[in-house]
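Scroll down for the structure; my scribbles are underneath it.
Here the complex is missing one protein chain, while the rest keep their positions.
Presenting chain A:
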Amino acid sequence: MWNRRKNLLLSSLSLLRHISSSPHLPRLHPLKPSHLLCPSNSFLPPIDSQLRNNLLDLPRCGFPRNLSSSNSCSSCWNCGAVGPTSGAFLACGSCGAVQPVDASVDYFQIFGMKKMYEIEEGDLEGIYKDWQKKLHPDLVHSKSEKEKGFAAEQSARVIDAYRTLKNPLSRALYLLKLEQIHVDEEKTVSDPDLLMEMLEMREAVEEAKDTQSLKEIQSKVKKKLDSWSNSFKEAFNKQDFDSAVNCTQRMKYYERALEEITKKL
């Protein structure tokens, strides 16, 4: 009975539409037919275990991975267990198998955080390590080539997510990207106040003679970075994206200055 349910879940969804009224069908998760992509539209014959394994190896791109925040239709390629209804389905809770990368899952979902600028940065590391315990390629060396491949990709994606979310500027830019705000990187800015300030700041860093003066400059710059970081948060929450972009530009300049200071220290 469980096998049949799994098979039907994996197989053509047009099949479901045809026989949805059938009393023999087990209850399935509510799926919106209009969103579904059907890999095939033929009725399947009674399935034997060989065919079932082949089905399990089918590429999953035909599946409705692009349903917004719900993963209710994802199931494990290995054991068929259904993935979580919310949150990222990176590794199966039942059998531990690493799942293929689903690009529609964003970094915030991977860390189980709300999609906003102010996050608990302290929580990031713990969640990151938990994921790596399940996904890291070194831990799956006894598994199949396919799963090793998934592990390598998932693990890399989690690392990217961690780095992006940890740094305030990259988090800000990522949020803007998710909102489809395109920042024109080629455009030059000529705001004289900002540039004069940055020029003087960089000159001060260059000319600083000792660690003490460098550290003083460093703390000043950090304060400015924090204040602009707050401005970004406010602008973003108000959906004032122009101001938000402006804030990220300033933050970038301060970060560059901090990098130079770090190099000198």
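Please note the rule applied: a residue touches a chain if its C-beta (ideal position, glycine included) is under 8 Å from a C-beta of that chain, and two chains touch if they have at least 3 such contacts; residues count from 1.
We take it that contacts and distances are computed from a predicted model.
Looking at the choices "Electron transfer flavoprotein subunit beta", "DNA 5'-3' helicase", "Serine palmitoyltransferase small subunit B" or "Iron-sulfur cluster assembly protein", the name in the UniProt record of the chain not drawn here is "Iron-sulfur cluster assembly protein".
From the options A:Met116, A:Leu178, A:Leu195 or A:Leu265, the residue with contact to the chain not on display is A:Leu195. Interface with the hidden chain, as seen from chain A, comprises residues 183, 185-192, 194-196, 198-199, 202, 206, 249, 252-253, 255-257, 260, 263-264.
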